[in-house]
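Rest of the complex left out; these chains stay put.
Labels for the chains are A and B, by order of writing; each one numbers its residues from 1.
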Amino acid sequence: MEKYPAVIILAGGQSERFWPLGDKNLFSFLGQTLLEFQLKTLRQIGFRDFIVVANKNIDWWLKEHFYDVPKLEYVLQNNNLKGMGGAVLSAKQKILAKPGRPLYILNCDDVYHPDLHRKILKHYQREKADGYLAGYRVSSYQPLGYFIENEGVIQGIIEKPPSAKMPSHWANLVAHLFVNPVDFIHELEVENNKSIKTDDLYERALGKLCQKKVFRLVSYRDEWKILKYPWQVLDVADYLLSQISFKVSKDVRIAENASIEGKVIIEKGVKILGGTKIVGPSFIGANSIIGNNCLIRESMIGRNCVVGFSTEITRSYLGDDCWLHSNYIGDSVLEKDVSLGSGAVTANLRLDEANIFAQVKEKKVDTQRNKLGVIIGKGARLGVNSSIMPGVKIGKNSIVGPGVVLLKDIPENQMCFAKQVLEMKSHPYTPHAEIRAQFKRALKKGN
Amino acid sequence: MEKYPAVIILAGGQSERFWPLGDKNLFSFLGQTLLEFQLKTLRQIGFRDFIVVANKNIDWWLKEHFYDVPKLEYVLQNNNLKGMGGAVLSAKQKILAKPGRPLYILNCDDVYHPDLHRKILKHYQREKADGYLAGYRVSSYQPLGYFIENEGVIQGIIEKPPSAKMPSHWANLVAHLFVNPVDFIHELEVENNKSIKTDDLYERALGKLCQKKVFRLVSYRDEWKILKYPWQVLDVADYLLSQISFKVSKDVRIAENASIEGKVIIEKGVKILGGTKIVGPSFIGANSIIGNNCLIRESMIGRNCVVGFSTEITRSYLGDDCWLHSNYIGDSVLEKDVSLGSGAVTANLRLDEANIFAQVKEKKVDTQRNKLGVIIGKGARLGVNSSIMPGVKIGKNSIVGPGVVLLKDIPENQMCFAKQVLEMKSHPYTPHAEIRAQFKRALKKGN
């Protein structure tokens, strides 16, 4: 028996709900793409064989990084094969080429603590079941798929049952180890050939297989972060930051009266100017400059950013090459190459303090957050003194004019200006030199 | 003779001109209500018996604090008995119940230096007059009531004479000690039964009494602060701050690179973060957090406030539970539970630098100030980048939208948003990577 199964990472989805951000598999955290992060984590545990089921957006990245990861295979997801089931079937040839090789199936956009992989691996290495499926212990109802379970053995899966009909407290978490993946491929093909057009092909096939074979439940209670909606970047970033250790490159210039508190990673070439405070956990990517009198709190900042004078960045994500200047960025995501004029701010709390809803395609989605700022795509520009309302999304390369109060999403490559009617008239005032002199005298008395 | 007279504190008025702030008797300074402050000050001097003539707003407070002040009696002002005279008559039964007890009459909303009370007391204890009335030495004409005085004995009162007809430079200050208050009650009743419907019942009765009995003038030249209009909170706060001694609770966290200058009171549980400066005289109430890189100058800040990054508060009053964030608050009053979004600012100086007028009911009132910010009632919320013009008042629980330039008062429980017409079109620009690179090189050369 192989000590380590091959890992198949499903990264074939279209990231449509992730708009205005780009492909989620290539979204960068702590200086690496999510896919890279997943591969690296798994390699550190011991996995060596990888199959990535890719969408066409990430094809270039795989080509470029192919030689970085030994024994990496990849395949584009077949357009006619949708969802997770379709993703696995797209890799059918690669899987069948080595039929005796066990297979560990993961989603690229599900982030778990690495201990889950270790735990599943341990079960696999010590026990004799046909497979091992991770179960996530839910404390209160959520609309997920739940296992029917009996003494640690899974009997089936029920997708999104009503709260009263939950068969167990174990939600199906995509961390599925198949000792004989050929069985699963077979089951997927049988289900796929039926005329059922629901998108739960994977779950149906897995449920059927559970009835025939012995699949053990591997329980998990730690963090589970999903990258589906763009604001979930904040959850993933927050979780990954919570795992970091303090590491400041030697090649960093930190002013004497700057201060750093808590765990931070500061990469090479970073400059942190005077009067600035960095509160961890935070990450600052290579060659970024954090200007004077700034505050960075619990945030992830990319490479080559310039954070100008008196800017606050709190619980936010900035990609590479962002330029800020006297802004407040709270609970926000700026993908990359985003620039803000002086005084542009995010509102990250509704005035009524209620949960923030975001437009996702045709739907208003409850973000489950009462603190959420703005989500900005690549290359966007915000004018001075602009104000962006909670949960608003700005398409890539779009421009928001000075003084705009942006209440709604704007598409890509748009310019959006506020029409302002100015009233001009001549005025009769003369400057009051003695009033200023009086203010000045008051100042002289003070500090 | 009793060594200390009973004190009657008149707190029965309706605080109508005090809008949008609540009852002025319960307005909190240095962590205590004005009424509490008056009672405490008088107890420190030695007074022990108190009668408070209350309005119905402060009834609950008196009930709650009744046992804190031994020998406190209180009575609600009779609705049919208006003004100061009516207030005293409302307490008639309490006064007549102990007819031999001398009575010292004060307004709750007049703030004097405690030495005035000591001085009047000394006169009373050493001399044999029928009463002692405080006279405030005015240097230039103001529309007040003035004593007719002869060798220290008051012959009568003239209400608001024209400047040319001032009978003396001694204005009638409500700090009136009556050795036999029963005489005054009698005089008030006689005047009250006349069909004169002016609101100077108290002064008419006092004037009559002066003609019959010997009332001595007790001169006073120190501060006299009145709490009638809401901006006068600033005058009272300013005066009370000028009297404080330095006192920082042990249970306070002050960052190493924060600095404190001058006299301050900082109560327990306060945190002052780095890069922040507190300039006295200032008061910071228990458990408030003053964030990074702030400036607090000559201000009174309540309990449980959170003053966020890079906020300046100058010569202002903040009640409990206020939340600020990158704001400028100058010469302003925020009653309680007021929150401001990032970049919301007060304008505290007209562009023509003239005196600021405020709307009080139907009238524009000259505030006599050229620096005055905003007056905000309880529970109000201000959006990001909103701008509030000098002297504007915001009713309690009202919401001012983002980017609003507020020129006029808004009533209570209102939402006020600026309509902004946005023009959207697609744009042909492509990012100029080389321009940013050039800016970056310029930065590299610098600091």
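The working rule: a residue touches a chain if its C-beta (ideal position, glycine included) is under 8 Å from a C-beta of that chain, and two chains touch if they have at least 3 such contacts.
Only a predicted model underlies this, so the values are computations on that prediction, with no experimental measurement involved.
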item: Given 2 placed chains, full-complex copy number; value: 3
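FYI, only the chains that are shown with their structure count from here on.
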item: For subunit A paired with subunit B, centre-to-centre distance based on mean C-alpha positions, whole Å; value: 51
item: Of subunit A, residues touching subunit B in the complex; value: 257, 259, 271, 273, 275, 277, 289, 293, 295, 304, 306, 310, 312, 321, 323, 328, 330, 337, 343, 345-347, 349, 351-352, 379, 385, 387, 389, 397, 399, 403-406, 410, 413-419, 427, 429, 431-432, 435-436, 446-447
item: Residue ranges of subunit B in contact with subunit A within the complex; value: 257, 261, 273-275, 279, 291-293, 297-298, 308-310, 325-326, 341-343, 351-353, 370, 381, 383-385, 399, 401-403, 415, 418, 420-427, 429-431, 436, 439-440, 443, 447
